[in-house]
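Report on the structure given below.
With one protein chain held back, the other chains of the complex are shown just where they sit.
The chains carry the letters A and B, assigned in the order they are written, with residues numbered from 1 in each.
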Amino acid sequence: MTARAGTAARTPSEGRRAERRLGWWLCAPAALVMVLVAGWPVLYSLLLSLQRNDLRFPDRRAWVGLDNYATVLTSPFWWQAFGLTLLVTAVSVVLELVLGMAVAVAMYRTVVGRGLVRTVVLIPYGIVTVAAAYGWKYAWTPGTGWLAGMLPAGEAPLTEHWPAVGIIILAEVWKTTPFMALLLMAGLALVPEDTLKAAAMDGATAWQRFTMVTLPLMKPAILAALLFRTLDAFRVFDNIYVLTNGAQQTSSVSVIAYHNLIGGLNLGVGSTMSVLIFLTVALVAFVFVKGFGTAAPGRDPEGRR
Amino acid sequence: MTTGRNRARWSAVNALVLLYALVPVAWIAALSFKTPATISDGAFWPRRWTLDNYRGIFANDDFVRGLVNSIGIGLISTAVAIAVGTLAAYAIARLAFPGKSLVLGVSLLIAMFPQISLVTPLFQIERGLGLFNTWPGLILPYVTFALPLTIYTLSTFFREIPWDLEKAAKMDGATPFQAFRLVIAPLAMPGVVTTAILAFIVCWNDFLFSISLTSSDAARTAPATISFFTGSSQFEDPTGSIAAAAMVITVPIVVFVLLFQRRIVSGLTSGAVKG
Partner (left out) sequence: MAEIALEKVGKTYPDGYTAVHALDLTVADGEFVILVGPSGCGKSTTLNMIAGLEDITSGELRIDGTRVNEVAPRARDIAMVFQSYALYPHMTVRENIGFPLRLAGMDRARAAGKIEETARILDLEGLLDRRPAHLSGGQRQRVAMGRAIVRDPRAFLMDEPLSNLDAKLRVQMRTTISRLQKRLGTTTVYVTHDQTEAMTLGDRMVLMNKGRVQQVGPPDELYRRPHNLFVAGFVGSPAMNFLPAEIQDGALRSVIGRIPLTDRMRNALQRRRGVPRELVLGVRPEAFADPRLGGVHGGAEPCSFTGQVEILESLGAEKLAYLTLDADAAVRSEHLADAFQGRESWSGDQLVARLDPASPVREGDELELVYDPDAIHLFAPDTGVNLTEDA
């Protein structure tokens, strides 16, 4: 009946103005923290990226315009890391989607031991990434590892480019598939059981029901999960740091930026990379939201009740 | 419908899922119980069991200090994020005010934000402010990255509270504060607890900020401490110690996650899926 509690206020009543003020006050601390600790550093890194600023040579600080960008964008190491990041992101997200969907369906449809499965599947999510990464590292270390033990003698997968990349992807996929599966399972729950029954009555096979009813209805959930995971995978750092520390050309953009900062103490170039990474992430998010119409999760502007 | 074949098939599928989740963890656990002599024998299970690795790491001041840092910094960050985030989430779930979607948009942006983009400028800023290698120096970015999660998760929880109850309380004679304290707060608590667990996991799991914004064990958290075990430690071979330390920082979280399984699932998925 009161569904028209509109949001656009031309002449706000006293109550409505009080509500606005309260809303602002309540959001102010959160906004302040986010702006100070995220907004300001982003701006600051923009400034730093326009400077020659190497902590080893503090005297040589100077404004250099876009020189740092030229340096980074012509560096084969940067492009190598960029390509690797894209590769790891794309492959692991695709694998996670397929595996996660399978796990989600298994959790959702299973008739035996449902509670156990739903609980245990959370373990990889709960594990500290670094801890899991060490597990993988030792599993593939010749002599020590049970997985390395299955390989022909003399193989050291972490010291070769492609096997190392494979292990990085494996570590990423293992850790985040449960998260993906949970998001997808929530999406599965959005598909009305009656609709599936109706499809079955209409003569659809199980596979047809999945592809023609379940998947389309889950699309918003899938896109949101993909967006989440794509952006998350793009910042891959912990696994690579532990597994190879960027050796065998397995640096991601985050790893190479880290090494420029902490190893090289080169603030200018490090900041430039930060800005470039940020721009890439923004671009990916933009493509998702505009291109696929992914609803930003949790956004519900009319959500008054 | 549940035929025998069906059951067998599901049991097989479930077994696969269980193996998937458990084997890598079991491996780290097994590694942590191996003696230095057998650690590189390549076997999955230890031939000889020992607790020496655990004794070793708890005798290691750096690691204990790292644990203290992790717990302290994690708890403080979580508390701050929850306090600040609850206010914002309430406003977003319940009040109409312009700028609401901006707050949501900004927090989404930060949730998606590559941490490395903050590391470089924060490194410089914190050195200037004297926050580098201190607890507040890590608490600040942790709060920032826990906040979006807090705001999203809590506002979805808040939206699910039947707000008719607030009206009912008013009609029953409650002042606004009584309505909050006696009716709304008890209903909001489960959501707050769940969110706090999720936020704590985010802080506990961090590695990048911890290795970048610290230079000693004054503030370095446990995951970062572990990575410094390698090579430059008093242990002859760090593998066993690292495995034991990995177990120590993992087990409490896993226990938490398993205890609060249902709530965590709803928390993780609440903000992400909209029909």
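Please note the rule applied: a contact is a pair of C-beta atoms (placed from the backbone, for glycine too) under 8 Å apart; a residue touches a chain by one contact, two chains touch by 3 or more.
Keep in mind that this is a model prediction, so the values were computed, not measured.
**Student:** Using the touch definition from the top, which of B:A43, B:A174 or B:V251 touches the missing chain?
**Tutor:** Answer from the full complex: B:A174 touches the omitted chain.
**Student:** Using the touch definition from the top, which of B:V183, B:M247 or B:V265 touches the missing chain?
**Tutor:** Considering the complete complex, B:V183 is the one touching the chain left out.
**Student:** List every residue of chain B that touches the chain not included in the displayed model.
**Tutor:** Residues in contact with the chain left out: 162, 164-165, 167-175, 178, 182-183, 186-187.
Following the convention adopted for this analysis, only the chains that are shown with their structure count from here on.
**Student:** So the centre of each chain is just the mean of its C-alpha atoms; given that, what is the distance between chain A and chain B in Å?
**Tutor:** Between these chains, centre-to-centre, one finds 16 Å.
**Student:** Inside the complex, what are the residues of chain A that reach chain B?
**Tutor:** It is residues 5, 7, 16, 19-24, 26-27, 29-31, 33-35, 37-38, 40-42, 44-45, 48, 103, 106-107, 109-113, 116-132, 134-136, 138-139, 143-146, 148-149, 174, 177-179, 182-183, 185-187, 190, 220-221, 224-225, 227-228, 231-232, 234-235, 237-238, 241-242, 253-254, 257-258, 261-262, 267, 270-271, 273-275, 277-278, 281, 285, 295-301, 303-305 of chain A that touch chain B.
**Student:** Quick check on the complex: what are the chain B residues that touch chain A?
**Tutor:** Touching chain A: residues 2, 6-7, 10-11, 13-14, 17-18, 20-22, 24-25, 27-28, 31, 39-44, 84-85, 87-88, 90-101, 103-110, 112-125, 140-141, 143-144, 147-148, 151-152, 155-156, 159, 163, 201, 204-205, 207-208, 211-212, 223, 226-227, 239, 242-243, 245-247, 249-250, 253-254, 256-258, 261, 264-265, 268-275 of chain B.
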